[in-house]
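A single protein chain has been removed from this complex, and every other one stays in its place.
Going by the order they are written in, the chains are A, B and C; count residues from 1 in each one.
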Amino acid sequence: MRYSGLKVFLEGLTGNRGWKPVWRDPDPKQEYDVVIVGGGGHGLSTAYYLAKEFGVRNVAVLDKGWLGSGNIGRNTTIIRSNYLLPGNAHFYELSMKLWEGLEQDFNYNAMVSQRSVINLYHSDSQRDAYARRGNAMRLAGVDADLLDRKQLRRICPFLDFENARFPIQGGLRQKRGGTARHDAVAWGYARGADSRGVDLIQNCEVTGFRISDGVCTGVETTRGLIGAQKVAVCVAGSSSRVMALAGMRLPIESHVLQAFVTEGLKPVIPGVLTYGAGHFYVSQSDKGGLVFGGDLDGYNSYAQRGNLPTVENVCEGGMAMMPVIGRARLLRSWGGVMDMSMDGSPFIDKTGVEGLYFNGGWCYGGFKATPASGYCYAHLIARDEPHPTAAQMRLDRSISGRMLDETGRGPQPNLH
Amino acid sequence: MAEFDLIAESPLNGLQRAFEGVTVEEVSGRAIVSVAFSDRAGLEQAVRTSLDLTLPFVGNTARVETRDLLILSLQSDQIFVLFPQTGHRPDLEIAEIAGDQGLVTDQSDGWALLRVSGPGSRTALERICMLDLHPDIFTVGAVARTVMEHLGVIIHRDGEQSFLLMSARSSAESFAHAVVTSVENVI
Amino acid sequence: MTQAFRLAKGGLVDRSQTLEFRFDGAAYNGHGGDTLASALLANGVRMVGRSFKYHRPRGIFSAGSEEPNALVELRRGARQEPNTRATMAELFGGLDARSQNYRGSLKYDLLAVNDLFSPFLSAGFYYKTFMWPKPFWEKLYEPAIRAAAGLGRLSREPDPDVYDKGYLHCDILVIGAGPSGLSAALTAGRAGVRVILADEDFRIGGRLNAETLGVNDMAGSDWADATRAELASMDNVRVMTRTTVFGAYDHGVYGAIERQTDHLPHSSGKPRQVLWRIYTRRAIVCAGATERSIAFPDNDRPGVMLAGGVRAYANRFAVGTGRSVSIFTNNDTGWRTASDLSAKGVPIAAIIDTREISPLAAPRGAAVVMGGRVTGTKGRHCVRSITLAGGQTIECDCLAVSGGWSPNVHLTCHQRGRPQWNEDIAAFTPGGDMPFGMRVAGAANGIYSLQNCLADGRETAVGILDEFGLNPPADDALTADEEAASISAFWHVREGKGRAFVDLQNDVTVKDIRLSHQEGFRSVEHLKRYSTLGMATDQGRTANVLGLAILAQASGKSIPETGTTIFRPPYTPVAIGAIAGRSRGKEFRSVRKTPGHRWAEKNGAKFVESGLWMRAQWFAREGETHWRQSCDREVRQTRASVGICDVTTLGKIDIQGRDAAEFVNRVYSNGFAKLPVGKCRYGLVLREDGLVMDDGTTARLGENHFVMTTTTANAVTVFRHLEFCRQCLWPGLDVHLISVTEQWAQAAIAGPNARKLLEKLVDPDHDISSDAFPFMACGEISVCGGVPTRLFRISFSGELAYEIAVPARYGNSLMAVLMQAGEEFGATPYGVEALNVMRIEKGHATGSELNGQTSARDLGLGRMMSDRKDYIGRVLSQREHLVREDGLKLVGFKPVDTAQELKAGAHFIAKGKEMTTENDEGWMTSVAWSPNLQTSIGLGFIERGDSRIGETVIAADPLREKSIEVEIVSPHFIDPEGERLRG
Partner (left out) sequence: MIINHPLLGPRDASEFTYLGDASLIDRPDPEADDAAKQFHDYVYLRDNPVGEHRELWFHEHGDRSWLVVTRNTLTHEITRVELAKDVAIARGRRR
């Protein structure tokens, strides 16, 4: 079924009785060409691109709960490609380009809104570091501009320019950055994959891998054995747990990241803003809620909730950055479990087991990567070689020491 | 060389504020010497010999009234000794007591000391101190190192309604501001 | 204006106190003890807002914090507070509130046109359209949607109020001061344990105030008052009103907000709200229950209210919510509303009960329709009549609806708890997996009878006392009036036209839920996300169960099979300002000042933030109008004669013990074991992954005594790392660490005249001649007549230089004395700008180079990695990528055209190559204007830099549209042989 304004109009006239389910609810087949473990954003986009771009349609996506129940359903919806390192920059820019054509591509309005992302800086050295990053972006063909205090003030007059402990000097802006409606991204990919024949199987938990002689031939699930030529794991947040079923240890820790939304407010904030002197970033949703977050709670956790000190820390950053939000009320907080990797960058790679693929380690940057992650993972699965933009996202990079450490914080996941 | 004299200044310039029910005042003139030790029994013996005192366990203090000396036990292998500052090398005074059982370091200049006292002091400290200061829990003589308003603080209850607070010298003004604000917010 | 709907007598309002307030510009009167909602109703104001999506007229729906409709903007100017529930806003004289979310006026809202288009605005419609043409989404559709969405407005001014936080500790936290909470608190309080009793209301009592049931032969509200007084008299009990416990966190920690001045016209400089972190051994949730509605056509019209709310307005506030009230109910409590109202003289038009058998006697004059259903309402801005199945029309101006009660289980599911369905009361009650130490009592636990609530509160407290090993106090059992509370679930009326609303605030209708199901959104989470059910500011408190029941019906499953509904913190929305507390503006973080700060202040210093420290950036002299003038002068003067710089901020760690040397030798990559006493050495600390963590100079003051310096930025991290090594890796080493950063004020004295200056201060028994005290010497000396001093002959500037440390109390004086002694040499103080210029001239790395991404080899310090010992980082520093020959190297740069200025952050591209990532060879880390070389100079990393000296490349800066040709040079711009510092 094709969605359009006309369709909405015609359905409205006839009592909205003609809308069909967005996806089927199939029973699993005995065997697929590809089984994707994890029906989150990345799993669904992988299935979508496998079917659409690489012609692999005999695919199942398995999720232990409901589609999009992982971090695609619990993030702060930011999209951007303002990366520093060569091994990351092209990948996130590919993602941004896919975002830019996404809705027309999958005929679903995911509300991609390129309202700009601005990272504030508060010192000369921070400015220099952003200049380095901004130039790296420009070399990679990504848009970037460096705002001074005056320019920034014109765009964001509500920031604390007068009385700040760490005076705001300016910001690094990516105009093409912005936000997207997170759930709709999952639904759009799911709908697109389903309509191309992919089986989306909910409430189907993988309990083991079938591996013999170093070859993976399928998965054991709560709904029985499912055979597969290739098994692609894509379960960020649970990566260590699932890969342990295949006997692998990963360079990943699971950490909880909290996110927050306020009551609905008339528009205040133009784009996405990140504070440079504390842990706080914020945007405003189309419904009017200020969506914001900050730092990890900092300890290993699989609980989708955090603690109060982090909430306080985040709100302190918010008030320091823009004291106009003092009387806005925090409506809801939640936590997502992040695959925090040792250098803060992800993995899209084969494993030591033939036919078993791994995608994870997204830290808290997974949402923006959803399109490119799926595209590159599909490329790897279909062609057995990495997509050029994801060529450095290897599991063995720590053996050679060629890390993708954007912040330089070293092998301690909770610092990234 | 009398030509050039170095003048001593206290971290808070002798701050003193009296509020209804609470007084906040800087305590100055105290030498602070840390003593690190590897052999608790050895230091205990040394202390007993020279001060006639049992070394307190972590979280506790001991007093030698005659010498106006206070021992704060803060770590399993380290204590702080507070006493009147008289000379330039308080660390050597304590080294004499500790002998070869303790490694002394002069900390006299590293800390700003505030005393918060009066019937309202606990209510005021409730605003910044996460420790339970109930008199049955944090008894007279207790000491703890904790954090208040992002600042590291040593808190010692030296009376039913009196607390000695120690915080880093460099952030003394922020610390005093935090304490005074707490009092102002509750009176 | 008269309070036409104020009942003649009764209620808990203070009639002696008349308060004037404004709503939408009109003046009204209310009484002390009113909420804004009760005062508006007393004045007959029925319509108070517009709905979120369809902009339908809405009135006050409830009498509590679950209110979905009556959201107003409170106060004016910078104190404007959007989305405030009128039902929770305590009335004060001069209160000024306005309705929100309309264009035009509340009565004539232009956006009410949305309502006409509602068939096209069904659940999720926006996902299916607004996609063509592509640019229109951001340019047209989205701005329009955003402008229409949202609710109230922020003032856009900084919040002028102050906030505070605090910590409380107790044995038992009782959450909610209704009958079960009071009973629990009383039992626990009398047993002597430490109790905190918190309630969001400004009046203790909960339902006792809203109903007319008695306790111990007293009116319920009187008993609540008496109990409050008894509790308040106990030292071990703290009663907190206006305090919402909003979140249950790990290990018995609760978050609570106390509203201290919101009920006053002015906060008078006192904290508006206080965020309490409450540490508990046990908590008893006595949060009561929230009534829910029944979905029927046009059930959102002003005048359609929750029956319990109508009852509360009559009993507690002495307000009749109508001249003629009808009741629509599926349970017994609707009938009690009818009888209470009737007793107060409010006529009851009809009682419509979905059940077949009448449970109670109806008030006189009221029509009773058993098995009845309301199929529609009429009235423009307020209900005027209702229609029943069968076509009967009943005139009334208020319809009180009761669809049953949902226990307030919120706090029980803030961690892992999942409520479970209880068919007997048609509601979710707390399930297992509750937060540590949490118990639930009373209505929150699904116990609705007053007598049982009182007993449950007591029993729960007794149970906890037993766990504590304490005896309960003597049981002077509480007795209470009883009322029936049976229910037969009924969710929505299928007959009738018009939309039946489930979530009033988000305008989610029964049809929307069915459509979501039809489109495959069948999990509860999918339903919520697709239809927005329960996502509004009330978190669906009156809507979630109803929505779930309708979804269950649509899928032909039972409610437990369909799912459950959980809640996230906070229980009710909390102001961001309150959560931030004092940490905003200049007080966002503490300020660290060096002992010499005051001296610097008096001598023209401009300060800059360096982490938490404030450091002198430069010292402006008269006539200097640009920082560069000051900085250039400071650099020239230092290199020509002598300069003085406050370097107190560097981290300093005393390392002592028999194994101190061994310890230091293991944490530095270069050798320290054989460092002689009285000498310093520059060292590199690596992380275990082989990259550089920090650098600094460490001095050996004695055989078993070292003092290590760290960079300002890494002082805390390095100390923690050393303690890790000491305690976790080598617990057998005899070594002790203590930070002495705060103990010593330290100044650098640099320049050809440094020694001469210093000699004037050093006490005569210390010889600091170059022979006695050569480069890299250190020692404990005294100055100015016995002041203990640590002296290090080290140099960051490349000049003959010393760093002198004196006890911090002398730090301020030290700066003055040094300047005084240096007067004859024309000594200058210098700030971090000049410091930076001089270190770049010498090619020394700082934070821009030691950025955590670089190795010792990258920095040109590969020789500092010993191959004769183990040290942290040794093994992994030898990894393939870290030892590659074509890696980055730190070198110097100069513009080919010296008139041009280098910029940090530029990337290096070979001449003639395109500006692409593939051609990126490195980047400029630090730049400065060298007044000595009269050119801009820089440091940077470039591939194979050390073998490319003399080559020219492009420093590409597309970001600032300035790319220039630069020459690769040695990073040692000045005195590369180091003759000066040995002078």
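The rule is short, and it goes like this: a contact is a pair of C-beta atoms (placed from the backbone, for glycine too) under 8 Å apart; a residue touches a chain by one contact, two chains touch by 3 or more.
Here the structure is a predicted model, which means the values were calculated and not measured.
Chemist: Please identify which of the visible chains the hidden chain touches across the whole complex.
Modeler: A, B, C
Chemist: Where the complex has a chain not shown, which of C:M131, C:V253, C:A713 or C:V817 is the residue touching it?
Modeler: Among C:M131, C:V253, C:A713 or C:V817, only C:V253 touches the chain that is not shown.
Chemist: Out of C:A86, C:L876 or C:M924, which touches the unshown chain?
Modeler: C:L876
Chemist: Have a look at B:G21, B:G42, B:G59 or B:G141 and name the one touching the chain we're not showing.
Modeler: B:G59
Chemist: In the full complex, which residues of chain B touch the absent chain?
Modeler: Chain B touches the missing chain through residues 57-59, 74-76, 130, 144-147, 152.
Chemist: For chain C, which positions touch the chain that isn't shown here?
Modeler: Answer for chain C: residues 249-253, 279, 415-416, 436, 659, 662, 688-689, 716, 720, 723-724, 727-733, 870, 874-876, 878-879 touch the chain left out.
Chemist: In the full complex, which residues of chain A touch the absent chain?
Modeler: These residues touch the chain not displayed: 240-241, 244, 249-254, 298-303, 307, 309, 342, 398-399, 411-414.
We adopt the following convention: only the chains that are shown with their structure count from here on.
Chemist: Would you kindly tell me how far, in whole Å, the mean C-alpha position of chain C lies from that of chain A?
Modeler: The mean C-alpha positions of chain A and chain C differ by 23 Å.
Chemist: Centroid from C-alpha atoms only, then distance chain B to chain C, rounded to Å. What do you get?
Modeler: Once rounded, the distance between the two centres reads 32 Å.
Chemist: Nearest whole angstrom, what separates the Cα centre of chain A from the Cα centre of chain B?
Modeler: Here the centre of chain B sits 50 Å away from the centre of chain A.
Chemist: Find every residue in chain A that makes contact with two or more other chains and list them.
Modeler: Within chain A, no residue contacts more than one other chain.
Chemist: Would you give the residues of chain B that are in contact with at least 2 other chains, written as numbers and ranges?
Modeler: none
Chemist: Which residues of chain A touch chain C once you look at their complex with the stated criterion?
Modeler: Going through chain A, the ones touching chain C are 3-5, 7-9, 11-13, 15-16, 19-23, 25, 65-69, 73, 86, 89-90, 103-104, 107-115, 122-123, 125, 127-136, 138-141, 144-146, 158, 160, 163-167, 181, 183-184, 187-188, 202, 262-268, 277-278, 284, 286-288, 303, 305, 307-308, 311-312, 315-316, 318-320, 323-334, 399-403, 405, 407-411.
Chemist: Per the contact definition, I'd like the list of chain C residues that touch chain B in the complex.
Modeler: Per the stated touch rule, the residues are 164-169, 194, 270-271, 274, 277, 279, 582-583, 587, 589-595, 612-613, 648, 654, 656-657, 734, 736, 738-745, 760-761, 763-764, 782-788, 806-814, 817, 820-821.
Chemist: Which bits of chain C are touching chain A when the two form their complex?
Modeler: 52, 79-83, 117, 119-122, 125-132, 134, 137-138, 142, 145-147, 149-159, 161, 163, 165, 247, 249-250, 253, 255, 275, 277, 414-416, 511, 515, 518-521, 523, 525-526, 529-530, 532, 536-537, 539, 568-570, 573-577, 579-581, 583-589, 591, 608-609, 687-691, 693, 847-848, 851-854, 876, 879-882, 903-907, 909, 915-920, 923-926, 956-960
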